[in-house]
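Handing you a structure now.
In this view, the complex is presented without one of its protein chains, the others remaining in place.
As written, the chain order gives the labels A and B, with residue 1 at the start of each chain.
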Amino acid sequence: MAIREIALPGNRATDVSFVDRLHRLVVTVDHKKLGLMYIGTALVFLVVAGLMAVAIRLQLAIPVNTFLGPDVFNRFFTMHGTSMVFLVGMPIIAGLGNYLVPLMIGTRDMAFPRLNAFGYWMFLFGGLLLYFSYLGAPGLAGHGSAPDVGWFAYAPLTGRAFSRGNSTDYWILSLLLTSVGSTVSAINVIVTTITLRCPGMKLMRMPLLVWLMLVTNFMILLALPGLSGAQIMLLIDRYLGGHFFDTQAGGSAVIWQHFFWIFGHPEVYILMIPAFGSLSEIVPVFSRKPIFGYPIMVGATVMIGLISVSVWAHHMFSVGMTSVGNTFFAISTFLVAIPTGIKIFNWLGTMYGGRIRFELPMLFCIAFLFQFLIAGLTGVMLAVVPFNWQLTDSYFVVAHFHYTLVGAFLFGMFAAFYYWYPKAVGRLLDRRLGLWHFWLFVIGFHVTFDTMHFSGLLGMPRRIFTYDGGRGWETLNFVTTVGAVFQAVAVLLFAINVVRSAKRGKLAGNDPWDAWTLEWTTTSPPPVYNFEDVPIVRSRRPLWDLKHPEDPDWKYEESEN
Amino acid sequence: MINEASLPLALEAPEWKLPSSRKVAVVCLVLTETCLFSIFVAAYLFYVGKSLTGPSPREVLELPVLSTICLLSSSITIVFAEGAFKKERKRLFQLLWLLTLVLAAVFLTMTAIEWHRLIYEKGLTISTNLFGTTFYSLVGLHASHVIVGLCLLLLVLIFSLTGSLAQMHRERIQMISWYWHFVDAVWVIVFTVVYVIGR
Partner (left out) sequence: MKPLWLVYIKFADGVTNIFSPLSQPAQEIKESSILVLAVCGVIFIVVAGLLLYAIVRFRHRAGDEVSEPPQVYGSNQIELAWTILPLLIVLVLIMVTSRTIADIQNRKPPPTAVHATVIGHQWWWEIRYPEFGIVTANELHVPASDGHGSRPTFLKLQSADVAHSFWVPQLAGKTDLIPNRENLMWIEPTKPGVYRGNCAEYCGTQHARMLIRVVVHPQDEFERWVKQQQESASADTNAPKGRTVFFANSCVNCHTIRGTSAQGKFGPDLTHLMSRETLAAGAAPNTPDSLRQWIRDPQKSKVGCLMPNMQLTDDQVDQVVAYLQTLK
């Protein structure tokens, strides 16, 4: 058919030279290309930061190890954390949003395509600047290298006196750049969602991923200034003799922590909410039922967004706040757990009574649900302030946040990749390789991070480059390291799958999963203009209505009002 | 699985009016900048009275009455300028727009003069004490936003004088004026925090 032929995937390799293709990438303003560029670049950083994690684990596998010295180790954990949050997590959600939102709301591109490109390049340059620190930071005096102050860079360790050379400056400047990228991307997604929806797509008819992208991007606008503001203040301290965090001049080290976590806590929800959104798209399709409680899912996410700006000092329970302060933040943290739990229950409700198909996206979602449940519960434990006094800054916390960021976020992103890769590329990812990836990763994840909780319970603090024997930590650390190797292999298999399936995967067609939202009406990959005719919708699942005219959604939705 | 050519569902398009992209974008920008200023305001308030040495606000600060009047008036002149633009009264628009620009420039000049006085006569710099650090940071952050606004205003003036401005640019001019109102509103806050509360 005519439409199909125009939209054949990619350029035939014989037609266009490599330089030409590179040029097209450099000048593109197409949201689909930029979305894939975001994700592709993020995956490269994932591999680099992941290798750092493997190195860290090798150093900690046995006590008093000399594989990495303290300087190299301290840089590794700083770069690992900073990269994973800012150069992997944030660009993945930016890429997912930029790719999918226009397709899901029935429009041709983002509201500001050139701004979109600007955002990507700011992110890339910021990331490269951070890694340039290995070369550039020694400066003339030979001090410094990559930043080694931890990803949250507590004052006054980051002051001129304690952080010599320019390593901390690279940390600040590279993140200021990436924050500009994140901010403009956020504005773009919000504007697109509010102003470019196709006719009939009221806010309460948008796919949940779009809703959740909206919430996450508002949170980016609110939270990122906390970090950028604090970083500007730190620059003023380091270069203009300012005293924001200069304790010798009466400044406060704690105020850095407040500002950082005012950003830092919403940041982790900023990362998680798109994963929630992916789940809310994938679980229904593979359970063959609509999402249970769509309005509640929207409301719960908005509540999470609102409450999450009031919990930040639960990262600071050991700082010496008053009992009133500690109690307040404990309460707000408990409260944010409630809408989060509701979301888990709703996914459960979606699966209940369904006909579950265990395709790869669904497998990753199921693992997500178990793992996010555990992560949420360890989070509740950490909110119990006295318990927190033992657990904070220990490997229990490291286990908790890796449970959320790897066990939930990364698993959710893998689910999204397996689900939408066929749409973007036109071919399915190989199922067999995918199953190897899944099982190796699940096993490796649990071997590493289940064990890690116990190191924390036995008193192992975080960010230590070595430890003495006789503390009861040796076996646990060794086992933790073994799991890391499994995970590395699994991710390698995934990378191979992504590359191989691009040319050799099974052709996907428009709608390989029998799904219900607008992106599945286009060809795979979609034509550059997305939709030949602007769609008009009447319900949350336009394709369900088309496929099931005897039982359309709009009948139910109109009775809802 | 599905017949590609089926969409749209042969529905009649409903009444469908969504907000303007530019307006939503500027609102988002204002939102995020408000958060940025809030951080600096929070730091300022936190450190009130905590300087270990050096000149205190009471000793050195004088109420910037004239510059404030200038800046806030520029919000009024810009509204009139927009009105003139809508009525296609080109010269009046250019005059009022220039007036806005001049008022902004006066504000910046007077700020620079005040800073010169503080640095050279009163010995207050950004590194003198906590007051110096937080004062110059907060007021400086605001001033940088005024400078950006000034550049935008200048750009529009140049476009108008060279005959490149038309009615189709009305919304863009309105967006610049929204940004300008935001900058003025921030000054009200900064003024209150620094010159009223902080003293």
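What we mean here is this: contacts are C-beta pairs under 8 Å (C-beta built on N, C-alpha and C of every residue); 3 or more make two chains touch, one makes a residue touch a chain.
The structure presented is a predicted model; accordingly, all values stated were derived computationally and were not measured.
Student: The chain left out touches which of the shown chains?
Tutor: The chain that is not shown is in contact with A.
Student: Just to verify: which one of A:218, A:292, A:449 or A:513 makes contact with the chain not shown?
Tutor: Checking each option in A:218, A:292, A:449 or A:513, the one touching the absent chain turns out to be A:292.
Student: Taking the full complex into account, find the residue in A:330, A:518 or A:537 that is in contact with the omitted chain.
Tutor: A:330
Student: Please pick, from A:171, A:467, A:513 or A:531, the residue that touches the omitted chain in the full complex.
Tutor: Spelled out, the listed residue whose C-beta touches the missing chain is A:467.
Student: For the chain that's not shown, point to the residue among A:62, A:157 or A:479 touching it.
Tutor: Looking across A:62, A:157 or A:479, the contact with the absent chain belongs to A:157.
Student: At which residues does chain A meet the chain that is not included here?
Tutor: Contact residues on chain A toward the absent chain are 69-71, 74, 148-150, 154-157, 161-162, 247-248, 250-254, 287-290, 292-296, 318-320, 322-323, 326-327, 330-331, 334-335, 337-338, 341-342, 344-346, 348-349, 351-358, 366, 369-370, 373-374, 377-378, 380-381, 383-394, 457-459, 461-468, 470-472, 548, 551, 553, 556, 560.
The rule is short, and it goes like this: only the chains that are shown with their structure count from here on.
Student: What whole-number Å value describes the gap between the mean CA coordinates of chain A and chain B?
Tutor: About 33 Å, centre to centre.
Student: Show which residues of chain B lie in contact with chain A when the two form their complex.
Tutor: 1-2, 4-9, 11-14, 16, 18-21, 24-25, 28-29, 31-33, 35-36, 38-40, 42-43, 46-47, 50-52, 125-127, 129-130, 133-134, 137, 141
Student: Mind pulling up the chain A residues that touch chain B in the complex?
Tutor: It is residues 1, 3-4, 111-112, 183, 186-187, 190-192, 194-197, 199-200, 221-226, 228-230, 232-233, 236-237, 240-244, 249-252, 255, 259, 262, 509-512, 514, 518, 520-521, 523, 531, 533-538, 542-543, 545-547 of chain A that touch chain B.
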